[in-house]
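This is the structure, below, for whatever I ask next.
In this view, the complex is presented without one of its protein chains, the others remaining in place.
When the chains are written out, they are named A, B and C in that same order, and each has its own residue count from 1.
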Amino acid sequence: MKGNLGEKLQSLPKPILYLILILATSIPLFFPTEVPNEPVESTKDFYATLMALPEGSKVLLMSDWTGSTRGESKGAFRSIFKILIRRKAKVAIYSAADPQAPRVAQDAINELNMERKRKNLPTFDRWNDWVNIGYFPNAEAAINGIANDLKGAFGGRKDFPPNSPPRDVFQSPVLQGVTKVEDFPLMLVITASKTSNFAVERVSGRTPLAFAVTGVMVPETQVFYQSKQIVGYCGGLKGVYDLEQLMESGVNFPDKATAKIKSDKLGTIEGFPDPDNKGQGTRYYPTLHYALALMIIMIILGNVGMFLAKRGDKS
Amino acid sequence: MRITAGVIATIGLYSVLWKENKFYRFFEHVFLGLAAGWTMVALWTETLKANWWDKMVGTPAETGAAATNGMFAYALLIPFGLMGYFVFSKKHNWISRIPIGIILGLWSGQQVQVWWNTYGPQIDATLKPILPTTWDSLIVPSTNGLTPEQLSQVQSQIYFSQAVNNFLFTLTVVSVLSYFLFSFEVKSKAVKGINTMGRYLLMIGFGAIFGSTVMMRFTLLIDRMHFIWIEWLRDGVFPMISGR
Amino acid sequence: MPLSEVYIGEQYRDSGWFGVFMTLLVAAFVLVNIRRARGGKDLYIRRIAGLNAIDEAIGRATEMGKPVLMVPGLSDTINAIAVQAVNIFAYVSRIAARFANPILLCCYNAAVYTYAQETIRDVYQSEGVADRYDPDSVRFVSDRQFAFAAGVSGLILREQTAATFFLGEFYAESLIFAETANSIGAIQVASSTETTQTPFFIAACDYVLIGDEFYAASAYLTRQPVLVGSLVGQDWSKLMIILMIVFGTILNTFEIQGKTTSERTKGVWSQIPERNKKQSDTFMSQLFKPQLEKVKVERPIDPNYVPEGEAAK
Partner (left out) sequence: MIPLLQAQAPATSFWSEAFNSSELWTKLIITLIVGLVVMVGLLYAPIRARKPIVAFFTFISGAYWVLLYLWPKPIDRQPGEMPLNTVETVSFWLADSNNVVVSFTQILTGFLLGLGIFSLLKIHLTKISKGHKDAFFSIVLLASMGLMIWFGYADWFDRLGERGAMLDNRDNWGFTQYGRDFLFEGLLQQMDAAMFSVIAFYILSAAYRAFRVRSVEATILLSAALLVLLSLMGAVSFVWDENVKAIANGNPFILNFQLTEVAQWIRNTFQTSSIRGIQFGVGLGALAMGLRLWLSLEKPGSGS
């Protein structure tokens, strides 16, 4: 017996579904488009916080992402570093979620540097501009240690000055004069796991916190943002896209009337028009629309199928 | 070549979507092997070296860093670790419970320590006022172009719409919590009603979680597709074939 | 400040005692009820739908002569969640052992593996069928999340498991397991203590234990007095939290209506111009957030002490 249309709609074979999804996520990649977008409040705050850093500020960055979430986290990581490099910030990086993370962060910075070299821009140098403090097992205890006794926690960790054997990280220009977590005017967390919760529990109130999290974590992060435990966050691909647009056009910039992105809360914040701003967010975000649309269509199709089948039974 | 290997491995793992096949099985085993190998490497380089060995034997002085003393008592952990290996003995397998007992004891003690730290603030955050403090406006007025004083005045009030939201919030927490009461026999219709409502409100929450997660999962797929089509095919293979 | 006040302990100062008190109260609820249950008091537990499915699932696996697959979650090390999962699996294995049904238990962590290996072997021994136990049926797969996911899906597909149990801590990989098992028509019972994964299990699995139904499971299945008593203790605590929320909300609602001319910061009251009361001015908020006044205590300095930073000069 051949099923009627309703039953067919209800039971499309899985391989066909998967094939459509592959097409929906591949084809649009070849045709970059611009989508209209209004950055969310939290990302604007995130950008404003980074741009408000005085030049040469020291920033503590917890990098807790690896290859498995590179689709979201790498975009955020790159955008954040592009901004930090412009602010001439000095960055101390450590990880608490995954032993792979320091390596992944290091590779991502190297990649940025290679691109900068190609364009004859000054590179962002290890030891002088950033140090890799390494991985700390047992995230909760590690973050507690960093919050309460930074000297003790980072003590004995080594990193490589240019062309010389490893030395104690506190000798690096990045950590010169730093003794406690309050010495950093900002702590950034780029994470794909719950280490962000520990940072809120232990660090909030001591120094401002700003997060870049994956899409799944947006709901829980929103809670911290609302309660003002963190100053801003960039959530998922949408956050990365927002950030790239903010880098391009700033907020209320050059003036409020003509600005592309406006805000009542924030003052004028500079943007840096540069084709280089466009990264993973701009590349992937349009495609995400097709994938989400496909999902919605499939859900509707399934339901229409169910109704048709029910009607068919009755008649 | 590195990228090509990555692409082939990706396709290999994707092939399971069609059906379980030899190609997938091959990459599954490569994956498991590499992961196990990497765990063995990271075990020493990332965990035991810094947390155990260096503390047990100390470290020498180096430029800029003072020497640290060795604490020999760390050596006691070796026999405790070895006790776990009795699990395969038919007669003495009980000994393997000792290291497990220590880990569990440490975990349990910590639960007592962190319980209130985690949930106390959450209970506090649930205690939201459910009656408005002002009836000037039913909803929060627009804050466009207000002076800072006016703004703080607006922010210090609870408006009707906020009160309603707060009420819904508290209601959700309470009804969800009461849904998870297992040992009370519910006879009253009202309580049953609250429990059912708890379940429905839970479903709204779950729906929202589902929606938020979809974005991330699709992004990761798009990233893979970008890796295959753009990074590998368009920017890697294509220029090579066309000899550019 | 007199010393007697100073030495009450940092964590008890101001309203700091409240958290300690609550923790001890919950502990007392649990222990008292365990005592009651041990004393032979029959305590009631309501029906939990997902748990009745366990017997059904094993029954079907036995009919088909195919293995039952169990995963006790992806805990980083052994903790109560993993122990609870393995305890439920001990129940499953017991039934499987009686019907000589093959089992597979995949562990993410070596410590959990050790515990599971010991527990499941015990189950077979106490059923008197130690010879049916194959130590390889409890196995360590990988301790990297996605390698584990790939390995377990491969196993599900190759062994064509008839019933699968995913109980414990699950993260993103939950859907990989659930959909793979669904694609071969296995009956699935699942639960994640990570709330964000529950919707995916709801979408893909036959029976889902939500939230702490997972913790209730072993009490429900075995009716052991210790477990049932503890469950009742948990319920008392939940009821206490509900009452606290209801009472606190009403109290806050009325308190916040007024205005205030004094404010407490860092434990010290000060006069301020009149303003609307804020949430932080309320009694409950003050109770939950201890505010510590700065106290200076003089102590002798250790003669061997070298201050940080000076050593490096």
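The rule is simple: contacts are C-beta pairs under 8 Å (C-beta built on N, C-alpha and C of every residue); 3 or more make two chains touch, one makes a residue touch a chain.
Just so it is clear, the model here is predicted, and its values are computed rather than measured.
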item	value
Touching residue (missing chain; options C:31, C:100, C:246 or C:268)	C:31
Absent-chain interface as seen on chain C, which is shown	6-13, 20, 23, 26-27, 30-31, 34, 76-78, 80-81, 83-84, 86-94, 107, 109-111, 113-114, 118-120, 122-123, 126, 136, 139-141, 143-147, 149-150, 172-173, 175-176, 178-180, 182, 193, 195-196, 198-200, 202-204, 210-212, 214-216, 218, 221-222, 224, 226-227, 230-231, 233-234, 237-238, 241, 294-297, 299-302, 304-308, 311
Interface residues of chain A (partner: the chain not displayed)	12, 14, 17-18, 21, 25, 35-38, 40, 66-71, 100, 103-104, 106-107, 110, 126, 137-138, 141, 145, 152, 160-166, 219-220, 222-223, 226, 238, 241, 285, 288-289, 291-296, 298-299, 301-303, 306
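Please note the rule applied: only the chains that are shown with their structure count from here on.
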item	value
Chain pair showing more contacts of the two, A-B and B-C	B-C
Inter-chain centre distance, chain A versus chain C - centres from mean C-alpha coordinates, in Å	29
Whole-Å gap separating chain A and chain B, where each centre is the average of the chain's CA atoms	16
Distance from chain C to chain B - Cα centre to Cα centre, in angstrom	14
Residues of chain B touching at least two other chains	64-65, 117, 209, 213
Per-residue multi-chain contacts in chain A, two or more chains	14, 68, 168, 170-171, 216, 219
Complex interface listing, chain A residues touching chain C	14, 68, 151-152, 168, 170-171, 179, 216, 219-220
Residue ranges of chain A in contact with chain B within the complex	14-15, 18, 21-22, 25-26, 29-30, 68-72, 99-100, 135, 137, 155-156, 158, 167-168, 170-171, 201, 214-216, 218-219, 227, 236-238, 264, 280, 283-284, 287-288, 291-292, 295
Chain A partner contacts - residues on chain B that touch it in the complex	17-18, 42, 45-47, 51, 54, 59, 62-65, 68, 117-118, 125, 143-145, 208-209, 212-226, 228-230, 234
